[in-house]
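Of the protein chains in this complex, one is absent; all others appear in place.
Chain IDs A and B follow the sequence of writing; residue 1 opens each chain.
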Amino acid sequence: MSAPSKHFRFVATDRRVREDRRFVVGKGRFAADVAITGTKHVALVTCPYPAARIVRIDKAAALALPGVHHVLDGRELAAATSPLLAGLDTPNVPRRPLAVDVARYAGEWVAAVVADTRALAEDAAELVEVEYEPLPFVLDGEEAYAPGSPLVHEAHASNVLLDRTFVWGEVDKDFAESPYRLAFKIKWGRSSTVPIETFGVLANWDPWHEILDVYASIQMPRFPDQVALALKLPGSSVRVHNNVDVGGSYGVKRGIKHAVLAGYLARRLGFPIRLMEDRLENMRGGDAHGPERNFDVEVAFDDAGVIRSMKIRALDNVGAYAGRSPFQLGKPISAIVGPYRTKSVQYQAIAVTSNKTTQEAVRAFGQSPTNYAIERAIEEVAWHRGLDRLEVRRRNLIRAEQFPYLIPSGTTYDSGDYHAVIDKVLARADYASLVAERDRLRGEGLLAGIGIAACLEPSGANSTFEPLLNPKNETTTYSEGCRITVDVSGAVTVNIHTVSAGQGHETLVGTVVGEVLEIDPDRIRVVRPDSLSSLPSQSPVGSRMAIMLGGAAFHAAQKLKAKLIAIAAHDLNIPPERTVYEGGNVSDRATPQTRRSFVELVTIAHRYFHRLPPDTEPGLAFSHIIQVPTGGKLPTSDGRVQMYPCFAFEFHLLLMTIDPDLGKPEISRYVIGHDCGTVINPKIVRGMTMGGIAHGIGAALYEEFAYNPEGQLIAQTFMDYLLPSAHEVPEVEIVHHETPSPHTVFGQKGSGESGYLGAPAAIASAVNDAIRPLGLRVNSLPIKIAQLGDMIAAAKERMANSE
Amino acid sequence: MKPAAFNYARPKSLDEACAMLAEGDDVRIIAGGQTLVPLMAMRLARPKRLIDIARIPELAFVRREGDTVVIGATTRQCALEHDPIVRADVPLLARVLPFVGHAPTRARGTIGGSLANADPAAEIGLVAVTLGATLSYREGGATAEIPAAEFFEGPMMTALSATACLTAVRFPVWREAHLGTGFHEINARRSDFAFAAASAQLALDGDGICQRLALGIGAVTTVPLRLDGVSDALIGTRLEESTVRATVTEALAGIDPMSDLHCSADYRRRAAVTLAVRAITDAAKAASRGAHVL
Partner (left out) sequence: MSFEALRIELNVNGETRPVEVEPRTSLLDCLREQLLLTGAHAGCEHGVCGACTVLIDGTPMRSCLMFAVQADGYAITTIEGVTPGPGELSPMQDAFCETHGMQCGYCTPAMILTAHALLANNPAPTRAEIVDAISGNICRCTGYAQIIEAIVLAAERMRRLNQPASQP
């Protein structure tokens, strides 16, 4: 049930996002805006073949161009650096910024040219002559998995990076005892979140301090230490500047190879080095592609359409190398049954290499493809039993009174009321009239369908899929730190230790600290010190910052508040229970006129040691490093573990028409119900959901990194990789619901992935509902107009012929 | 994506521009740059010298000349969108212009640039072929004319030599009383290059019988097509949908549609039929409303 909204002073109120002020005047500080005198520029030489041995690199012509300083190749870089970290235990699949002896995808970076300007660097890059010996290659994931296919990494002796089957519960028994079963295959095509800003990094080595300054468009846990590791520098020799604005990331800005490359060049050459990907470098060789996943699903169910057990085989084609991307098969274990009461699950997670661009973490880290599969399963069951798709969902959904709910893979969902959210959405949408409208459109000769999706957003993040998929990695910490200081004048400053890409963390933290201290958030300064001055942070991944940064800020503020109270109690000579804290001032409950103002307390803390309680440090400085709630445990031997702590819920409902002659789908109505617990800033959360839906529309209908049989990426520019414009995103109504989380300081859950988690599933559902009368189904994303057109035409012809 | 280096010249007259063009190797004209600059950024085009004709006054104009409207090659697409002569006398062009790229690209892009670029999916080229426009160009000192249908030779290929410069395009004006236009295209997103497009202009007599018809199909084959056979078959009819559909289907049965990342040849063929029927239907409705309406 929805808890009534607590009365908050600042949390959950409609506050402006303070970061917006700098963006509307063009004063965002993006990586390309950071200027250091003497900077040199990098352009990349890329491999034209999907697989090739690098026989020879001739740099002479390039180096002869005036203004060119260096041409770096893979061997030189490999001799001076360590390989980039991989998540799985795959020592024979090393990953480096530049290919060493073998290039493994078309577009892979083979050499880096450094010149006075980017234009000159590109001129020189064209003059670098590389002799290649093309090698056999494999592009398709299933082919790469099959024995006998060309090996992307010979030393690894296979293309399989991960092949692990989990069995949670009595799957075989549940299947045997169920009256019905069905199986289907679907495919999630290769797309990504493609931010408008490409990845960029500026690196500058100061040999006197022995510090490498790094300014990067980054969203990545452990970025400073991975840069240091690769460059064989002590951790304290890398200083990442967190006060850089990132022009969108949604997971993919993990430019570790770019940063290592630039960092090496900066040290080697003694200049500041800027590597700003251009769009071609980004699309082909930036290593920011998303999941490309085949699902084979089998479900066992009963007459009523209740799914008892599920088997999922998920095979993901991660491309030529892997960092963390295979873990995108692991994180969805967090919500492997979706919002449903499925009793047992068998899950086979397979990650394979192929000669395609390397994959990176994409918004929701594999949950959206998984939701697509789970929702398709529910719809298949409904079709099979001839039941209403909403009714089947209702029968399968976890009920409100069942929370906290333990799912077969070991995660407990914290809270939720899925039925209430659905009811609200149906009411807002006037579901009966939506159905009537669909039927009316069908009567007019159009194809029309209603799309439905019920999905979870695991939030809070945790690293448990790391030990789950790589037992050699025993990490169980996933922390976030926050530090608050009050200076001698009473000015409150909060330090946060990560970069943001528009998520409004400064606003979040100001609001939280203001709430605890009962002071106007706009008076609270929020700054981002560099990584050397920072507390631990895992960066904004896994929909975690409201929970984790919010939590850390809350606790640090509580510590500050406690000290103010303690100072006041001591100075007023009253027991702490008699103090009343109000807006930073503390008074005596018995005699309210007896008080110490905030300014007085601050002054005592900083200047009047003689009035401090015994054993009290002077000053007002507090840190809190928070561990992820419910975290800290390793997986059991049968692969069960609590993954993420909090679970937001979303329910999508949309009406779509498809022109039967042209195959063009159009969404005419879209309503989403969203429950992410307490909403700390409504403007921010709404933006996340709307943006997530737009991403989902792109993944479902427009975006694909398509390859031709020769291994070339044919969607290399925005002319072929189609991003939704304002025309392609319909008006969306958001229906709000709140089931607070018991694990967080205000009951907040994450919302950074909302919309994206369910929109592709909902759109696929709508298309299939629309074309079902023709006996058709679409089994892959993205769904292309011409593909629909061809399918519909063929079906109509079949129907005409059979008459 | 920085272009390869080049020199830049801005001739003040057409004569000067033609002389520069004749001079050298690797010289290219730039007007709006909306298609050329991306090619240069990707280094697919690498002229050593760019001749900027965008501000040559004699090349930007819209004029009536007898039964034609003549438009200078460097006239901006956005200017044409709002031009009263175009709206009155070349209604098909006016109808189609909002579909050309986006407002910011129409603000710079020129009619001549689009024609010379010869993208098979370009709307302006389709209108030129549909209406039987004539293109004028200069080669050195000589001026020549060529019908639009002969101008387009293949994808991104025209009859212009490397040293020629498009100067104007001449559209015939239809004087019939009951005139209507129709345009439909199918693309992934609005304003993308179309997978298929159909443009139609027709005139009805006082009884609703088709007197005159021009139908063009774009983006389906490597050059825009004008379906004269369809015109011949439909003149004298009331343009009943089934007749139109059958006629267009037959006319398109023998063409060789393109097939690519976005769609199959069969899709293009079928879409062309659908779009042509819709374009003709819209044009007929507009014509029967009495005055020529966009």
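Heads up, the rule we're going with is that a residue touches a chain if its C-beta (ideal position, glycine included) is under 8 Å from a C-beta of that chain, and two chains touch if they have at least 3 such contacts.
From a predicted model like this one, the values you see are computed outputs, not experimental measurements.
Colleague: Among A:Pro195, A:Gly290 or A:Gly366, which one is in touch with the chain left out?
Modeller: Among A:Pro195, A:Gly290 or A:Gly366, only A:Pro195 touches the chain that is not shown.
Colleague: Thinking of the whole complex, not just what is shown, which of B:Arg28, B:Arg108 or B:Arg245 touches the missing chain?
Modeller: B:Arg108
Colleague: Looking at B:Lys2, B:Arg87 or B:Arg245, which makes contact with the chain not pictured?
Modeller: Hidden-chain contact among the options goes to B:Lys2.
Colleague: By the contact criterion defined above, which parts of chain A meet the unshown chain? Give residue numbers in ascending order.
Modeller: That gives, for chain A, the contact residues 16-17, 19-28, 30, 32-33, 119, 193-198, 245-250, 278-279, 501-504, 683-684, 686-695, 717-719, 723-727, 729, 731-732, 755.
Colleague: In the complete complex, which positions of chain B touch the hidden chain?
Modeller: Counting over the whole complex, chain B touches the hidden chain at residues 1-8, 30, 33-34, 37-38, 40-42, 48, 50, 52, 54-55, 78, 101-105, 107-108, 190-191.
By definition in this document, only the chains that are shown with their structure count from here on.
Colleague: Can you compute the centre-to-centre distance for chain A and chain B, using the mean CA position of each chain? Integer Å is fine.
Modeller: Distance between chain centres: 44 Å.
Colleague: Over in the complex, which chain B residues touch chain A? Could you list them?
Modeller: Going by the criterion above, the answer is residues 1-5, 38, 42-43, 186, 188-193, 195, 261-264, 266-267, 270-271, 274-275.
Colleague: Quick one: which bits of chain A touch chain B in the complex? Just the residue numbers, please.
Modeller: Of all residues in chain A, those touching chain B are 118-119, 122-123, 126, 278-280, 661-664, 702, 706, 714-715, 717, 719-720, 722, 724-725, 727-728, 784-786, 789-790, 793.
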